[in-house]
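Apart from one protein chain that is not included, each protein chain of the complex appears where it belongs.
Labels run A and B following the written order; every chain starts at residue 1.
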Amino acid sequence: MTGFLASDPVRVALVVGAMAAVVSGVVGVFTVVRGQSFAGHAFGDLGTLGGSGAFLLNVNPLWGFVSVGAVVAGAMELVGVQRRRGRDVATGIVLGAALGAAALLLYLDTTRSSTTGAAVTVLFGSIFAVASGSLPVMAGLAGAGVLAVVALYRPLLLSSFHPELASVRGVPVRAVTLGFLVLMGVTVSLTSMVVGTILSPALLVGPAACALRLSRRPGVAMVLAAGIGLVVTWAGIALAYASATWPPSHAGWPVSFFVVALVFLAYLGVEAGAAARG
Amino acid sequence: MPPVRVLTVEGATVTFGGRRVLDGVSFSVEAGEFVGLIGANGAGKTTLFRVVLGLLKPSAGTVRHLGRRVGYVPQKVAIEPDAPLRARDLVALGLDGERFGVRLPSRSRRERVDRMLEAVGAAAFADARVGTLSGGEQQRVLIAHALVGQPSLLVMDEPLANLDIKSGHEIVELVARLAVEQDLAVLLSAHEMNAILPHMDRVVYLAEGRAVSGTTGEVIRSDVLSELYRYPVKVLDVDGTVVVVGGHDVKVR
Partner (left out) sequence: MTNAWLAGSLVAVVAGVVGFFVVLRGATFAAHGVPLASFAGAAGASVVGVPAVVGLAVFSPVAAVAIGLLGRRRRSDVVTALVVAAMLGLGALFLSWTVEYASEIYALLFGEVLGVTGTEVWLSAALTGAALLAVATLYRPLLLSSVAGEVAEARGVRTARLELLFLVLMAVVTTLAVPVVGTLLMFTLMVGPPAAARAFVRSPLAAMAASVGIALVTVWLAIALAYETTWPIGFFVGIAGAAWYVLARVVAARRR
């Protein structure tokens, strides 16, 4: 255990994981309440485009994730039809186009450089390889994310449950929607650093869905979600560290696998508990 | 000749989580009858419909259907404006929409659909997308969907809830006319009864899970309704039309 905490990459990973878990818990509760799991998932997939672009330009993938997240948030709001089905189709189309572009960038990555790992790194994450230099930026983004939720809390809650009532009360619903999408984009950028782009929605939606089954009050659910996220992320990192000697490869199992598996088990556990209570 | 009962509900009881939503409900609908199911919100109208349609099995009591099938018109359907489904497609699904396999188009099917669209006054928008039609137009198409299979009973869930007064009256008159023309019994729920009063043969009144059934004359009276709603309700005669109003300030002239 002392070896575990003495390792620099592990310490960075624990800090990065904690920041991502807390922001996704807070933002995730609203994602679930607003029924925007698909959009959250789309941000993750779309982060692939940013991540692969960043690889091509040889900059920190975080910048790729964040910039694509912001652009996509705007695009989704623009095409975002109010009806749920229409919105899902629009999300899907944006997603498809961006994934196509990501395919091209990743292809160019592999042809330009001899390192072929870009796709895997971007898609499945590499938390032990996060440069400690990006910590201040990530901390800033995480702090801004939590502050934004606190500031937007009431209008966001009202517009989630009853958009018409919210706009009657003078809430600028479109601006709030856009703001929330940007928030989701930033959050998913942070979780992408932990578990990779295509797994990031698990951290956004999973702990929040568990928490909402345990408490009906959004504020309590946010704290619970952040806590659950923190536990699964740290446990995932510890397990990945421990797995270095495990078969079959003796090269360590991926962090993202452990985190996502723990999230899924937590969700099944909470659902089973709720079912048993009736 | 004794009247034919197309629907008989006897002692239907439904319990949700310890609460009796329906408590020994009994009533019947005879062939060609226009029956209004009246009750406040939460009185159990929707649950009773689910029982009548066979979607919910009552914990006690029986439901018997006699004769041909039941046609059902939901309160509304959520169809997107750009969904590729014309009014005539929805009506054609009324013929055999639940069957597996493909069916080649035939002249007789097309003629039946056309006749039905004509009968409900929907011929003008037969080829329009269902999602682009107004609430009243969609209601007509849904009625055609329910009736094209020639049921003996038409069940309508709050058909007036989403319509303005004019469209509401038109729909009720259409249904009353079709009931006579097609020898059809109608069971229609509403929480506002003025539009259906002139056509209603019988009322099933639902309150707190229990049902009272009687002819319109027996139930639509100030004393009976006030008792059922537990709130002052007056039945008035306005220029020969019976209207029902509620409230403490209503004075009878």
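Please note the rule applied: a residue touches a chain if its C-beta (ideal position, glycine included) is under 8 Å from a C-beta of that chain, and two chains touch if they have at least 3 such contacts.
Treat the numbers as computed from the prediction; the structure is a model and nothing was measured.
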Fill in the blank from the handout: Among the options B:Leu55, B:Ile165 or B:Val180, the absent chain makes contact with B:Leu55
Handout entry: Which of B:Gly11, B:Gly42, B:Gly97 or B:Gly217 contacts the chain that the document leaves out
Key = B:Gly97
Exercise for the section: Return the single residue from A:Val12, A:Val26 or A:Leu106 that touches the missing chain. Expected result: A:Leu106
Fill in the blank from the handout: Those residues of chain B that touch the unshown chain are 53-55, 70, 72, 74, 77, 79, 82-86, 89-90, 93, 96-103, 127-130, 142, 145-146, 155
Handout entry: Absent-chain interface as seen on chain A, which is shown
Key = 32, 35, 37-38, 40-41, 45, 84-85, 88-89, 91-104, 106-107, 110, 116-120, 123-124, 196, 198-199, 201-202, 205-206, 209, 248-249, 251-254, 256-261, 263-264, 267, 271, 275
